[in-house]
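Here it is, the structure in full.
As you look at this complex, bear in mind that one protein chain is not there, while each of the others sits in place.
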Amino acid sequence: MGAGGMRFVDEFRDRDTARGVAASIDRLCEPGRRYGFMEICGGHTHTIYKHGIEDYLPEAVGLVHGPGCPVCVIPMGRVDDAIWIAEQDGVIMTSFGDLLRVPGSRGSFLEAKARGADIRMVYSPLDSLRIARENPDRRVVFMAIGFETTTPSTAMTVLRAAAEGLDNFAVFCNHVTIIPALEAILASPDLHIDGFIGPGHVSTVIGCEPYRFIAEERGKPFVVAGFEPLDILQSIQMLLLQLHEGRSEVENQYTRVVPWEGNKRALGAINEVMEPRPTFEWRGLGWIPDSAMQLREKYARFDAERLYSIPATRVSDPPACQCGEVLRGMIKPWECRVFGTACTPETPIGTCMVSSEGACAAYYNFGRFTRHRVRQASSA
Amino acid sequence: MTQRTEKEVLERIERIRRRPPRVTDERITLAHGAGGKATHTLIEALFLDAFRNPLLEPLEDQAVFTIGGARLAFTTDTYVVSPLFFPGGDIGDLAVNGTVNDLAVSGARPLYLSAGFVLEEGFPVADLRRITASMAAAAQRADVQIVTGDTKVVQRGKADACFVNTAGVGVLERPVTLSAKAARPGDAVIVSGPVGDHGITIMLARGELGIESDLRSDTAPLTELVGLLLDAAPRTRFIRDATRGGVATICNELAEASQVAVVLEEEAIPVRPEVRGASEILGIDPLYVACEGRFVAVVAGDEAEPAVAALRTHPEGERAAVIGRIADDPPGLVLVNTGFGGMRIVDMLVGDPLPRIC
Partner (left out) sequence: MCLGIPGEVIALDGERPGMATVNVGGARRQVNVMLLEDDRIGPGDWVLIHVGFALAKIDEEEARTTLSYLEEMGQAYRDELRALSESRID
């Protein structure tokens, strides 16, 4: 918008440069060939729609949304468990804004708040500690979600709580890891993906090495991408160049932010406080081993799952819900049978429609008006 | 399953969106108060349904009627802001300016206000004095008088410190009829100043986000600015002050009522750097953030330049700008040409824009 410039942001939104990159992308497309690239991260989905990036792409290049939306992949049962905790005596639940409208089987956090639960929105997990200090007679439980981008912050917050000797703070840990989700995607037989636009901010923590197997063993080019529109266009250009040159590598487009080796301190903090769960249920992807984190025994006093006997009921998705297929990139949002009819932002059935960076919400809220052509799920 | 095309799905969605709204929630949630879709559904399906009459039907921010030869505008608004005191003003300023503005944007000269207070037991009298002083000063600045009022006190815990309701009446001396239904293709959309100042100021003032800035609320009376606009652009179709729900919500209401498309230019929308910075940190869009001293107006295409020039002569209108145009297609939708060169829809949000981490 017409405001004072934001450094490291505005330069990467320049329209004239975009035309140049778009021309380069055009040239790299082989006549008659269609390309499908999966953008894994919900933040990328959001950026693509917010800036109208698809308007710069030729007909031949299609983007598929992947499972990198940590809100979208939380099964209803875990939302119910969180609300159950929030409704316990003396609990103040803190949560990121993203979660507040996600529907559990008995309603969302906002609806639980309307019924009297003390649920407060925070920007940072550290803010939960302040609330805990200010309310010594209550227990603050932080609803922790996110991929590896966010996990170190929760871990550091637990370490801070331990250092301060806080005894009224706990975490309900729903952190998930990206690699198992990618493996689940790659295992889908019907998927036609030519390459991946990799999660830039997750990579600041885990680095670029973990994606090697995708490029080397599965033969899919992988470009770790930044979040500004030019970053995404450049990443697409780099993917096409790899395909054109017959290469299949992991490349880092987001070099100004992502170090190849990741952030050792962040990984260290995660490792000190947490360990992988044997298995975890992902919405739409089923149970995946070693795909989520839990607090170590050493930090049990901060673990909501040990402090409370949560119901842990498995709640299956409503029969009409096709979030799973959207998350795996099998169908586009508009191809879901309840998209826009029974499932809308006001009356969401699934998380893809509620989460601000869920594919369905992004498409409904931003991208619904298509000036041009029609795309079918089966083309790839 | 038949392969529906994307086009068919989008058409079906549009048909469903045109259906009359129904309230299915059992309990009121905060979304109902945010000014977005939930609020609109509540108003249309519950209140309008119960009170239905020709003056209410247009669902403008004020009712306009003629009595004994005088055209009068009548409006009301309730103020529940928390915190009560914030950089740039307090609930008293909002209570006066908000109602004055709802009258002014109909083209009326605001005359008289009522002020009703609901006070929580234990509320400091010193705070009440501050608020009342603000209201007196705001009324003087806006050239209105507070001529009647009411006070109620409720038990501790039954109200959040202090709620204020103001109702106002004004007289329409200009022969204008402004309406959300009046926009036509070729018209220009104008905003009177930078967007989002008030909403971000309040969000930051609540303290929970831990973000600081030098931002102040933009609360101000718009009567003079509206006067300048109508003098320079007598064929103005519509003016509304951008309160909760922000500029995006007004544009959606307009697109829906007039059955036109509103096409905005992202780069033309004035936003202060601090509003932009805070919005980027929180992941919210300034287009949805409340203002309290800004209006959105739709003027005839050829009157756009003189309108903006006139507004810019006033200190509150220094950054007035044309931010978009009215088109005929697709009807009922608001689109933005992004700074990057692409396009996206600006739909009405369900509730408040919530900060996100993803």
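For clarity, chains are labelled A and B in written order, and residue numbers in each chain start from 1.
Definition applied: a contact is a pair of C-beta atoms (placed from the backbone, for glycine too) under 8 Å apart; a residue touches a chain by one contact, two chains touch by 3 or more.
Note that the structure is predicted; figures quoted are calculated from it, not measured.
S.K.: Using the document's definition of touch, tell me which of A:Gly68, A:Pro180, A:Pro221 or A:Gly367 contacts the absent chain.
M.R.: Answering carefully, the residue with contact to the hidden chain is A:Gly68.
S.K.: Using the touch definition up top, pick the residue from B:Leu225, B:Ala278 or B:Ala321 that touches the left-out chain.
M.R.: B:Ala278
S.K.: Among A:Gly77, A:Pro103, A:Gly146 or A:Pro221, exactly one should touch the missing chain; which is it?
M.R.: Of the listed residues, the one touching the omitted chain is A:Gly146.
S.K.: Which residue numbers on subunit A touch the omitted chain?
M.R.: Within subunit A, the residues touching the omitted chain are 3-4, 6-9, 11-12, 14, 16-21, 23-24, 41-44, 68-70, 96, 123-127, 146-147, 149-150, 152-153, 156, 199-202, 204-205, 227, 230, 234, 237, 253, 255-259, 263-266, 269, 357.
S.K.: With the missing chain put back, which residues of subunit B would touch it? List them for me.
M.R.: 204, 209-215, 272-274, 276-278, 280-281, 283, 356-358
One rule holds in what follows: only the chains that are shown with their structure count from here on.
S.K.: Mind listing the subunit B positions that touch subunit A in their complex?
M.R.: Interface residues on the subunit B side: 1, 3-7, 9-10, 12-13, 16, 24, 27-31, 37-38, 41, 208-211, 266-273, 275-277, 280-283, 286, 321, 330, 333, 335, 337-345, 347, 349-351, 354-358.
S.K.: Which residues, counting only subunit A, touch subunit B once they are in their complex?
M.R.: Result: residues 1-4, 6, 9, 13, 15, 18-19, 42-43, 46, 49-56, 69-71, 96-98, 100-101, 110-111, 113-115, 120-124, 127, 146, 150, 229, 332, 334-335, 337, 339-341, 344-347, 355-357, 364-371, 374-378 of subunit A touch subunit B.
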